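Scroll down for the structure; my scribbles are underneath it.
As you look at this complex, bear in mind that one protein chain is not there, while each of the others sits in place.
Chains here go by letter, A and B, matching the order in which they are written, and residues are numbered from 1 within each.
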């Protein structure tokens, strides 16, 4: 296995490779992105035709773009899509025209408060065209005629998403979902894609208990499409995590599922609070990333969301400042580590039933307890066995035991394994 | 509609008009009080005969009084009912006698700790007579013979109470109950009667959702009589508020119903805590005003109590110092404002059912969502729609949504109306 440092660097390189591509909710940018991810983990890529009904929505026309710019009278490109995919309003319809700046302004998007940054804007469902640029750039444009051109196509085609499955011991599933629709924004969500990719690579090394399904899909419409096409599978989805904003230097933030106390919520809270990491745990809100869809009241899945600085919580959010400098290899590695720890707990968390529930069973004759009595420094492993025995009434999970006892989860799970080996508890 | 200032003044004038009357649990003082209130809002006045069985109680004889005094040897009235209705022990039997001060003392009630104030005392159910006076007055009386006279009648008659109903869209009822049995005490409860009266006038302007029933009845026996005569109606009483001590300058205090988390409790807590007002919310106790009866375990109605300084919480309580100076127009207006805000919330609070619960419905194509994507300053109205959709699973009310989302209740209720208009939620 590659060293941790190597993985950090590999994740960062993956982000660098995906960064220039112009992604949107459909189109070749998404396909190219999935092709890169497919070099790291095998992907099943799904193409869903325009017009397909998905829940309350309809798959829109496919958008592709070759070029876009604003040129001044001299022909100099003052705003150029070739420089950054952010410069064009997402889903801009084709345009080729010359107009005075005064008329052009209605199609220009800037951030007056952040004059050097280019905003990220889209118009998926209302036909429109536009450019995003720095306020400084706009301020420097003299009045006069400008040539504007968006060389895009908006035609019947497909919505593209991909899945990667790590088979487990049981068909019950854990989903890990990342949005892949944003253009050149590094933290939102190339870092999430990179962490998910390396999480999948780590999980496959030992057959996990659960089956883990990674979903790489455009935001909102992609998750809705996946849900619409997987209505039966959803019953097998026991837990899930939406991964986003996984690479900035802020503290980790876990946002609970709609249920608030789903097992994934308890696992993440446990892992974060027993680690030394500064972190936040937030209540569910029906806004943010695709937890909105997984946690809609009809599905109400146990799906939380893990980010570093959360959705819209940093000024660089949805701007050109969410660039390659904004994410760090160390932050991605830290996010990956928490995911691995959390899934390690989730994977071992069970409810057992004490087979000898009347009084304590005699652990000593089974070699599970010290022969010398009277000492006050009972070993943690023995304490863990007493806790597991006492709480294994079918109502308490090993995580419950860990939390009530204050013992490390792994010690508790090891105790359960020992008791299971001795026939004293049954799964 | 009259200006707020005008209403303040009108409420205060109403208190002034009622103040001199000698009210008790029966008799013409109650009738005269209800006749004044009846000039502001139409009242149904009920007369219940002496001897009527009401729950565990019996309607007592009716008490009326024309005159009462203590006169010294020179014939000078040293204590005189004509000066204040507080001077006579409530329900005093008739007496006409001459006796030495030493013998008279057993019938005199004072407040040694507050030597200038006259206490309020009654003896409804044990035949007795007496006078209430300032300790200073008593101290100044020389020994000697005094003439005492109570010109009262205690005879079979009636207990009087009144109702005013503001019809709503549904037969489910909200009751607002005020005691009308106290003599010349301004805060307890003339201010409550005045606030209730102007609350009724405000509610009738727009047909409310609930039917609002105002009950003006003597304390304890009156509420018990109303409950005894309205056993079927009680099933329609969904919420209620006992109004008392509504005019002093202290902070507002809400006392929860016996249930503790009835909808009225949650509404008052919400309105008080989201306002800028200093206030207190107290747990139920089986003491105080007529919430004691409405919240007896057999009825257990969702009836709380709103006061300013609560029952027995101020030194002036049940003394002559609870006079017209003790209450202020501004305090009554503030109590009225909170009642109106609370009933506005109660009236709009519903549980809806999301008709499109699988994923988010596409709000954009219904004109309910901005077309431009990518912005991080989503409008409150849109956030409110997402919250209502997410929580409209039949278990959460709009008040739940407001409290979980932190959004203003009205914004949430407006969002529910918009979604209802689009057919996305059903009541």
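Here is the rule we use: a contact is a pair of C-beta atoms (placed from the backbone, for glycine too) under 8 Å apart; a residue touches a chain by one contact, two chains touch by 3 or more.
These numbers come from a predicted model, not from an experiment.
Of the candidate positions A:136, A:283 or A:360, contact with the hidden chain is made by A:360. Within the whole complex, the absent chain has one touching residue among B:9, B:128 or B:251, and that is B:128. For the chain left out of this panel, the touching residue among A:12, A:63, A:210 or A:387 is A:387.
For chain B, the list of residues touching the undisplayed chain reads 55-57, 90, 119-126, 128, 220, 223-224, 227-228, 258, 283, 285-287, 292-293, 295-300, 312, 317-318. Taking the whole complex into account, chain A touches the unshown chain at residues 354, 356-362, 364-365, 371-376, 378, 383, 386-387, 389-393, 404-405.
FYI, only the chains that are shown with their structure count from here on.
Chain B has its Cα centroid 55 Å from the Cα centroid of chain A.
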